[in-house]
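A single protein chain has been removed from this complex, and every other one stays in its place.
Right after this comes subunit A.
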Amino acid sequence: MNHLDGNAAAGALSELFAVDLTAAIAQCNSCGQTNVFAESHVYVNAPGTVARCSGCDAVLLRVVSTPNDTYLDLRGLTYLRVPST
(Lines give C-alpha, C1' and ligand atoms only; values in the text may rest on other atoms or scores of the structure.)
Protein backbone atom coordinates (compact mmCIF):
# COMPACT_ATOMS: atom_id res chain seq x y z
CA MET A 1 0.00 0.00 0.00
CA ASN A 2 0.94 3.61 -0.67
CA HIS A 3 2.38 5.56 2.20
CA LEU A 4 0.56 8.60 3.52
CA ASP A 5 2.33 11.33 5.47
CA GLY A 6 2.49 12.78 8.97
CA ASN A 7 -0.86 14.52 8.47
CA ALA A 8 -2.53 11.10 8.58
CA ALA A 9 -1.16 10.48 12.10
CA ALA A 10 -2.42 13.79 13.51
CA GLY A 11 -5.68 12.34 14.87
CA ALA A 12 -4.08 9.38 16.66
CA LEU A 13 -1.37 11.64 18.14
CA SER A 14 -3.95 14.20 19.27
CA GLU A 15 -5.18 11.62 21.79
CA LEU A 16 -1.73 11.58 23.42
CA PHE A 17 -0.24 15.05 23.04
CA ALA A 18 -1.66 18.43 23.94
CA VAL A 19 0.17 20.07 21.03
CA ASP A 20 -0.02 19.36 17.31
CA LEU A 21 2.96 17.26 16.27
CA THR A 22 2.59 17.51 12.49
CA ALA A 23 4.41 20.88 12.51
CA ALA A 24 7.13 19.64 14.89
CA ILE A 25 10.67 19.06 13.66
CA ALA A 26 11.69 15.44 14.11
CA GLN A 27 15.24 14.10 14.12
CA CYS A 28 15.68 10.53 12.92
CA ASN A 29 17.77 8.53 15.37
CA SER A 30 19.04 6.33 12.57
CA CYS A 31 20.37 8.76 9.91
CA GLY A 32 20.24 12.09 11.75
CA GLN A 33 17.99 13.79 9.20
CA THR A 34 15.75 16.51 10.59
CA ASN A 35 12.44 17.18 8.89
CA VAL A 36 9.01 18.41 9.75
CA PHE A 37 6.98 15.45 11.06
CA ALA A 38 4.27 16.07 8.42
CA GLU A 39 6.79 14.97 5.77
CA SER A 40 7.45 11.56 7.27
CA HIS A 41 6.03 8.47 5.56
CA VAL A 42 3.05 7.13 7.43
CA TYR A 43 1.45 3.70 7.11
CA VAL A 44 -1.96 3.27 8.70
CA ASN A 45 -2.78 -0.26 7.55
CA ALA A 46 -0.37 -1.96 9.93
CA PRO A 47 -1.87 -2.69 13.35
CA GLY A 48 -1.82 0.92 14.40
CA THR A 49 0.07 3.75 12.78
CA VAL A 50 3.76 3.69 11.80
CA ALA A 51 5.77 6.77 10.77
CA ARG A 52 9.04 6.22 8.89
CA CYS A 53 11.92 8.58 8.05
CA SER A 54 11.59 9.97 4.49
CA GLY A 55 15.39 9.83 4.19
CA CYS A 56 16.34 6.33 5.37
CA ASP A 57 12.99 4.58 5.96
CA ALA A 58 13.77 3.77 9.61
CA VAL A 59 10.76 3.65 11.96
CA LEU A 60 10.42 6.97 13.79
CA LEU A 61 7.26 6.39 15.78
CA ARG A 62 4.56 3.80 16.31
CA VAL A 63 1.11 4.18 17.86
CA VAL A 64 -0.98 1.09 18.57
CA SER A 65 -4.36 1.25 20.24
CA THR A 66 -6.06 -1.73 21.84
CA PRO A 67 -9.54 -1.47 23.34
CA ASN A 68 -7.95 -0.75 26.74
CA ASP A 69 -4.63 1.00 26.10
CA THR A 70 -2.55 2.93 23.62
CA TYR A 71 1.12 2.03 23.07
CA LEU A 72 3.42 4.77 21.91
CA ASP A 73 6.91 3.78 20.73
CA LEU A 74 9.23 6.77 20.11
CA ARG A 75 12.51 4.86 19.90
CA GLY A 76 13.31 6.03 16.37
CA LEU A 77 13.38 9.71 17.29
CA THR A 78 16.32 11.59 18.75
CA TYR A 79 14.05 14.54 19.48
CA LEU A 80 10.90 16.40 18.53
CA ARG A 81 11.16 20.19 18.41
CA VAL A 82 7.72 21.71 18.87
CA PRO A 83 7.24 25.32 17.70
CA SER A 84 5.80 27.53 20.42
CA THR A 85 2.51 29.13 19.53
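Note that a contact is a pair of C-beta atoms (placed from the backbone, for glycine too) under 8 Å apart; a residue touches a chain by one contact, two chains touch by 3 or more; residues count from 1.
Note that in this section contacts and distances are computed from a predicted model.
You can't see one chain of this complex, but its UniProt record names it "Ferredoxin-NADP reductase", from the set "SpoVR family protein", "Multiple sugar transport system permease protein", "Ferredoxin-NADP reductase" or "Alpha-ketoacid dehydrogenase subunit beta".
From the set A:2, A:66 or A:84, the residue in touch with the chain omitted from the display is A:2, counting the whole complex. For subunit A, the residues touching the chain absent from view are 1-8, 10-11, 14-15, 20, 22-23, 36-39.
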